[in-house]
Structures are given as C-alpha cells and as structure tokens.
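The complex appears here without one of its protein chains, the remainder shown in place.
Right, chain A next:
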Amino acid sequence: METQPIINIKNLHKSFGENKILKGINLSTNKGESVVILGRSGSGKSVTIKCLVGLAKADKGSISIFGKEITSLNNNELNAIRVRIGFMFQNGALYDSMSVRQNLRFTLKHHTQDLAESDIESKIMEALDNVGLKESIDKMPSELSGGMNKRIALARAIIIKPEIILYDEPTSGLDTITAREISELILSLQEKYKTTSIIITHDMACAKMSGNRILILKDGLINAEGTYEELEKSKDEWVRSFFI
C-alpha cells in the first residue's frame, strides 16, 4: 500500500442549522484500503461521505482527495475528481425513467463521450456480468427487487472504473442472504479492481467481510478505530455493543 493517503480528512465540521453533525472528524485512507464507518443513525456517517463528493459542503476543515483540496474547488474542478469516484446510494438512486441499460449507458456516455457504441455495450455487459444481472439489462428499476436494485446501483458505480467507491449502507433493507451476497460482491469487486472504499453500514457481517479497518462515530467524532477483531474486544462497552 502507498503511504500517501488517497483520502485525507482533517478536522471536518458540518452543521445543519443549529444541529452540529460533525465536530472535527479526521480520517485518512490509503490506496486499496477499505474503511468501514459505523455509528448510530444520525451520527453523521452519510454526511461524511457526502462531503467527500461535494453533495454537502463542509463548514470547516480540510478534505483532500488524490492530493487535491476539494473544499476550495469550483464545480468543473470538482467534477474532474468526481469522475474518479463511484458512489452507491442507500436506495440505489437508479433513474426510474430509464431501463437498466439506459441507467448504465447514461453514466458512461457522460464520462466517455468518444467511446464507440460497441465499446459502450461491452462495458455495460461487463458491469452487469460483474454483479450477475446480465439478464436484467432491459428491465425498468420498478421491476427490480431490493437486492437487484442494489446490484444495478453497484454496476452503475463501477462502470466508470472508479479509483474510489463510496457505499452508503449497501445492505440496508435486505434479507440476511441477499445482504451477504452484496457484501461478497463488494469484496470481489474490491479485489478485482483494487479500489479504495469507504463503506457506511449498520450490518456487522458486511463490516467484517469487506472492511480492513473500522471507524465508529459518536457525537460527531471518531470514537474508536481498529480492525473488526480489535474493536470486538474493546474495553469500551459502547463500542462492544455494536458487535453483539
């Protein structure tokens, strides 16, 4: 692993009105590393990754991605960073007026405008093959089950071959078996494409399977950090409560 972190967050603060969500988060992720962020609902996990892609604007602090300070970038400069990042939303966020093929094509077309039609088609098929849903190519999002929706969302995130993938609760709302399948999928894609990942989850099985390192957020700060095994044996009862 490289010593230069791919993502480096320092003293990140974010409030919504009077409600202070993040109170000085520090996080550094190296290339190829997979970091899981745990925490109670409303602890600021999703806000943290939204700050990374500019969906939420940090009030204070520094966010450096690929060595560039993103808090001071204009929209075009930020977009140049965004094309290197894949984002999987909690509910998939598939474009519901488009079929699966069009969902993938739409994202790909905007990133690689010179790509020939045959290349676009083969990349779409490759992405769908990766998530095991080639046969769903012409389905509409409304025809997909929860698990399929997440898989297609994952396919859309990886189709641009991002260097970083951010997962916002990838297994939420799924049954145990499907959740495990998604976790395995995340792990296999990480190994295949050597991506750097930040995974927000409540699912401990997913955290154990796909994370090299786990951070636990509490009261807007990182309360604990370590591997799954280390945190499982933590002396802090609150930290251990996540592993019960």
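Here are some notes:
Criterion: a residue touches a chain if its C-beta (ideal position, glycine included) is under 8 Å from a C-beta of that chain, and two chains touch if they have at least 3 such contacts; residues count from 1.
Quick note on the criterion: contacts and distances are computed from a predicted model.
Choosing from "ABC transporter permease", "Molybdopterin synthase catalytic subunit", "Sulfur-oxidizing protein SoxY" or "PadR family transcriptional regulator", the protein name stored in UniProt for the chain missing from the display reads "ABC transporter permease". Considering A:K10, A:K68 or A:H110, the position touching the chain not shown turns out to be A:H110 (whole complex). Residue A:R82 is the one among A:K14, A:K45 or A:R82 that touches the chain missing from this view. The hidden chain makes contact, of the residues A:I6, A:L27 or A:V53, with A:V53.
Touching residues on chain A toward the chain that is not drawn are 50, 53-55, 79-80, 82-83, 85, 87, 89-91, 93-97, 106-107, 110-111, 160.
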